[in-house]
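Shown here: the complex without one of its protein chains, the others still in place.
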Amino acid sequence: MVEQVNVTLPELGRGFHLITSYIASELPRLPEKGMVNIFLQHTSAALTLNENADPSVRDDFETVFNKLVRENDPDYTHTLEGSDDMPAHAKSSLLGASVTIPVSNHRLALGMWQGIYLCEFRNYGGPRRLVITVYS
Amino acid sequence: MVEQVNVTLPELGRGFHLITSYIASELPRLPEKGMVNIFLQHTSAALTLNENADPSVRDDFETVFNKLVRENDPDYTHTLEGSDDMPAHAKSSLLGASVTIPVSNHRLALGMWQGIYLCEFRNYGGPRRLVITVYS
Partner (left out) sequence: MVEQVNVTLPELGRGFHLITSYIASELPRLPEKGMVNIFLQHTSAALTLNENADPSVRDDFETVFNKLVRENDPDYTHTLEGSDDMPAHAKSSLLGASVTIPVSNHRLALGMWQGIYLCEFRNYGGPRRLVITVYS
């Protein structure tokens, strides 16, 4: 059995944002056992799972990713949409457009410290659309 | 319900290649709602989703990944298969061997700008095998 919901996230600024509660509030009733796939329909943002407690982790993610993929590299050719654009595409693929999470006992079977991050790589990314699919 | 097809991609040169149309032509009729997993059976190439319009994005991906994981690093020990081999393994894991895409209304629910990339990291990678699984 497959259930699917479309969700639009409110616009979030550049950076890494914990969206676990927001996602949980949008989910249909979860099955006893199954899987949830959360899919982002964009190419300059990403979804990942990481530490859900200390905001300094999300701050440092921004630092790490800005060093991994530099802006204003003179070797880039895709530059018309701004200095944040090509790095945003690369960062998006490094983290990926979707996360798949098991469901156990009608709940997301996340580890104690795992949260869902929306990773916004554009300075002005606008609202972001998700497709959430639950299967059981 | 699960359907599965095996696909061999024609040999593509080193670089990032848009294969959305090729994949779509190999898919069975898609369900109203479901998921598609596309899985690459190799360790020196990858699949990812990214911008489907401007070829300069794919060119710049090659630039970004060659800077992220350098060839000819004297610290590498796995060097027998050529200078492109160990970096190819690392790049493969950074992007991943599979993509999972929701299906809505009998179509891949990709965003407007999302395409499927085959990322070939070897100079001469040969044909690449995929397993495509559709579940509904």
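Lettered A and B in written order, each chain numbered from 1.
The rule is short, and it goes like this: a residue touches a chain if its C-beta (ideal position, glycine included) is under 8 Å from a C-beta of that chain, and two chains touch if they have at least 3 such contacts.
Computed from a predicted model, the values in this text were never measured in an experiment.
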Residue of B:Ser25, B:Thr77 or B:Asn105 touching the missing chain in the full complex: B:Thr77
Sole contact to the chain not displayed, among B:Val7, B:Leu27, B:Ala90 or B:Leu108: B:Ala90
Missing-partner contacts on chain B, residue numbers: 2-4, 37, 39-43, 68-69, 73, 75-78, 86-87, 89-90, 92-94, 96-98, 100, 129, 131, 133, 135
Interface residues of chain A (partner: the chain not displayed): 31, 33-35, 48-51, 54, 56-57, 59-61, 63-65, 67-68, 94-96, 99-102, 104, 109-114, 117, 135-136
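Note that in this section only the chains that are shown with their structure count from here on.
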Chain centre separation in whole Å, for chain B relative to chain A (CA means): 20
